[in-house]
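Shown here: the complex without one of its protein chains, the others still in place.
Chain naming follows the written order as A and B, and within any one chain the residues start at number 1.
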Amino acid sequence: MPRIFSYILHKNGAADDSALELIAAAGKIDPSQPPAAVVCGWGRELDEVCQKLRASYAEVWRIGCEPLAYPDAELLRMVLARALPPGSILLVPHGHFGVDLSPGLAIRWNAAYAPDVVDIEGVDGRWLKIVRQEYAGIISARYRCDISGGAVLNLRPGAFRPVEMAPVSGQVIDHSANAGELTARRTHLETIPAEIGDVDITREAVLVSVGRGIEDRENIAIAEDLAEAMGAAVSCSRPVVDAKWLDKSRQVGSSGKTVRPKVYLACGISGSFQHMAGLKGNPFVVAINKNPKAPIFRVADIGIVDDILEFLPELASRVREETAIPGRERRRP
Amino acid sequence: MGPIADSTFSLIRGRELFLLLHLTGLAFFVYIVARRLRPLLAAQGDPRFDHPLQRLGRVLRYWLGQWRHPRFRYAGALHILIFAGFLILASRAFTLLALGVSSHFEGPSDPWYEILRSYAATVVFLCMAAAVFRRLVLRPKRYPRSADAIFLLGLIALLMLADAVFEASQAVAEHRVPPAYSLAWLAATVTAGAASAHLVQVHQGAYLAHEATFFFLLCYRPFGIQLHVESSLFSIWFSKLDPAELKPVLWGVDEAELDKLSSIGVKKIEDFTWKHILDFYSCADCGRCAEMCPSNAVGRPLAPGAFSIKARDYLFRRYPVFGTPRDGVPLIGGVFSEEEIWSCTTCGSCEAECPLFVEYIDKIVDLRRGLMDDGAAPQSLHRPLQAVQSRGNPFGKLEKRRADWAKGIVASNGADTLYFVDSITSYDERMQSIARSTARVLQRIGREVCFLGAKERDSGHDVRRFGEETLFQSLRAHNTEAIRSLEVRRIVTADPHAFHALKHDYKDLPPIEHVSQIIATAVRDGSLRLNPAPEGIYTYHDPCYLGRHNGVYGDPRDVLDSVPKLRRVEMQRSRDRSFCCGGSGLALFYEAKEQERMGVRRVRMAAEAGANVIVTACPFCLANIEDAIKVAGLEGQMSATDLTELVDRVTETAVAN
Partner (left out) sequence: MDVLVCVKRVPDTAENEIVSNADGTDIEREDLTYSINEPDNYAVEEALQIASRTGGKVTVVTVGGEDDEDILRREMAMGAHQGVLLADDGFQGSDGRGVAAILKAFVETRRFDLILTGVQADDGCAQVGGMLAAMLDYPFASLVTSIEVVEGGKLKIAREIEGGSREIHAIDLPCVLSIQTGINEPRYVGMRGIRQVASLPIPRFGAPEMAVALGYAGRQNAKVVRDGYYVPAASGGAEMLQGSREEVIEKLVELLKAKGGLN
């Protein structure tokens, strides 16, 4: 069984939530072997992350070079190819970074690559059994990956629940020297943050969506508050756009946007066919509606009959309590 | 006072002066007209030389009879008076022309005509004053405040005045009195005491003024909206005999040959037909079309009259009478915006209103054909069009689900009537109830129906009007074959768009009826008895493609009026002035920039009329109106239903003969 490594995404000195999820996934590949963390970056922030990871990872491989201050996949691919032992299994969170890094890395290693893995079902000889989703999440597929030459696995964030563990006192090992000389034919120039208010709901993983039940423009703030607490974005159904309470860019539906979130809160949305047609990828749908007969309850996973104008604010404060853990980054993958 | 022809004007004799003036004026006019005709010669062909008797009938009714003008009462009255005046004065104009060059010319001297024409000139003068008053003081919205229009009105008034003074001065000299209270009479009163020499000067001056103004107007008219004075006769003679027929891609080119053309549709102004160019010239900018246009009303960038005027101005720049062509902007993007072109719902209000029979739908469709050909379809339409191509409906749903609505309804396979359901009624959950109601009601009437089910494809009505002609042809071929293979003798549909397509866009099909027509017949001959209506004040919304385009106004109303205890009110905009609900099929996918939705406007009109139930006979109208009721915040106060749904409801326990 090859050595398992977790690639740690981090920002501002704190590791991403996926760091713990990767441990859970590694446990499903090989319960006897705790994974090592690979953390690349530079400076004090890198050190902070490494120190914090000692509580969860027995071994933290620290690779610090100045060019790695900004996580650039082209450079990091080179670094990882050199620093990690050949034939290893690398676990990477699937996202805009993982998609940039992993396919090429797998080729470098001549290893198997499985992207956007949602479940791991065990090992059978040289085959690792995994589950993916295809066709915009409509259908699940079982795959086996030949890990005899190593593997790169991109795991879907949120698919692997972190497990309860005994606290660990890990050690940080510096492997910066293995990075080698870094040259790339792609250079990062700058990152332009999204304009304030410029939210692309089609890229959001969690949506708090409002319909006519929000009743008034002023009440939209309730949804926005909840969204902020959840690290989500606000979307809506068509009537809200028609009433000009939200911009058209927030509309989910057959004449609006098609969204593929992981979690969708339908608040005061009746669940019309046109609206639901914009919701793809089999998200976890929670419907909150005053009307117990609303059609949305036929298609939602969870149904709550309540007045959203009262329910949402209470939910928001409870969420804030729940997520108020220091160091936990409010990530929106 | 002697004949004008012999009079002296400074150093020239009348005869020479006016011969020169008249011939020069005429020559200029002919030159200008010839230059104006150039784009018509460069344009595409249009076979409009058929059915002369039918065309003559239209000219008599709409040109001579001014049949459409009274639709706008005050402007209509004014125009009829002016037009009648002009016709009466036509003979006078020729007389005046002749007087300038011939000293022996007597002219017709029917005393009744002399009186008539004096009053005609007076009336025209007063109408000019009234028209200027309306434009300057009352300022109806549909009139742009054009100095040009007022200038021309002033000139015509001047023409009348000059004629009056000419006549008056002669009458005074001959001690006659012009017809009482006419303009000439007024002028005579004013000049009564003038000396003989002065009278002669006034007489000559008036004549000169008249002729100069006459020829100025003659030559000036082709530079503006007044061109309609000359072109109206032609625009009406050559108008479309059957407005329901959509123009083919190119006249004279068989459909099968279209693939060989390198370009289809209108991309430059010369791609329009000569009749379309004539239309651009003929628009009088009266604003009636824009006032009725629903797109214009809700703030979309489309206004029919402006559309014509812009094109006309573009033609004037590209084919100027004097000088070299001045305008290099492309037609699309420079004159018309793409948004403007896609904003039209093809409701036909503009064409129903225009007194000059200017056509719009064919032009819009032709422009759309050009845009489609160049790949410039709006992004929001890509998916539905792709879906129509692969699945035969714009929703992308499976063919085999097309008959899902019919679960529980037995179709008779040997039936002689086909119920053509079309896409929205087949697939949309809400509209499927119309399909079921339709099938049930037809069965209650005793009509055995069958349907195509999974073999049916979208009728292609919208696809064609959005310019995807090739896709439409493929749908039509498929549907036609499927229908023929069933060997039915009649077709019925509840969808006015399908109704229109099958009736006019398809060929060689059995006769098609809309379900409202069948229900009306059954109600009239007693084979369907109706129970009392549910409580409410009902109003009927005329779907554009049932009413305006196909003339079915009475049948749905007869049905409603036969329902016991049904109170019905009429909206102000009804029948051929019905206000479009927002459009069908593809129009629903298109994201127009507008201030308000058409459906919302319509719902408010219903509320204003005092109704709380809107009945309509089209699934798209129903979809738009039900949606609009919610958007307008009138849920609970207003509801909508389909005619067939209503009939289904009130015949549930009735016995069908």
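Throughout what follows, a residue touches a chain if its C-beta (ideal position, glycine included) is under 8 Å from a C-beta of that chain, and two chains touch if they have at least 3 such contacts.
All figures in this text were calculated on a predicted structure; none of them were measured in a lab.
S.K.: Looking beyond the chains shown, say which of A:53, A:199 or A:276 touches the absent one.
M.R.: A:199
S.K.: Sort through B:127, B:331 or B:372 and give me the one touching the missing partner chain.
M.R.: For the chain that is not drawn, the touching residue is B:372.
S.K.: Sort through A:36, A:120, A:179 or A:287 and give me the one touching the missing partner chain.
M.R.: Touches the omitted chain: A:287.
S.K.: Go through subunit B and note every residue touching the omitted chain.
M.R.: 258-259, 264, 372-377, 379, 381-383, 385-387, 389-391, 396-400, 468-471, 474
S.K.: Can you name the residues of subunit A that touch the chain not displayed here?
M.R.: Touch with the absent chain occurs at residues 17, 74, 77, 95-97, 99-100, 102-108, 111-116, 129, 132-146, 149, 157-159, 161, 184-195, 198-200, 203, 205-206, 230-232, 262-263, 265, 280, 284-287, 296-306, 310-311, 314-315, 318-319, 322-323, 330-333.
In this text, only the chains that are shown with their structure count from here on.
S.K.: Counting only Cα atoms for the centres, state how far subunit A is from subunit B in Å.
M.R.: Chain centroid spacing, subunit A to subunit B, equals 58 Å.
S.K.: Mind listing the subunit A positions that touch subunit B in their complex?
M.R.: Its residues touching subunit B are 212, 239, 242-243, 248, 254-255, 273.
S.K.: Considering only the defined contacts, which subunit B positions touch subunit A in the complex?
M.R.: Those in contact with subunit A are residues 380, 395, 428-429, 588-589, 591, 597, 630-631.
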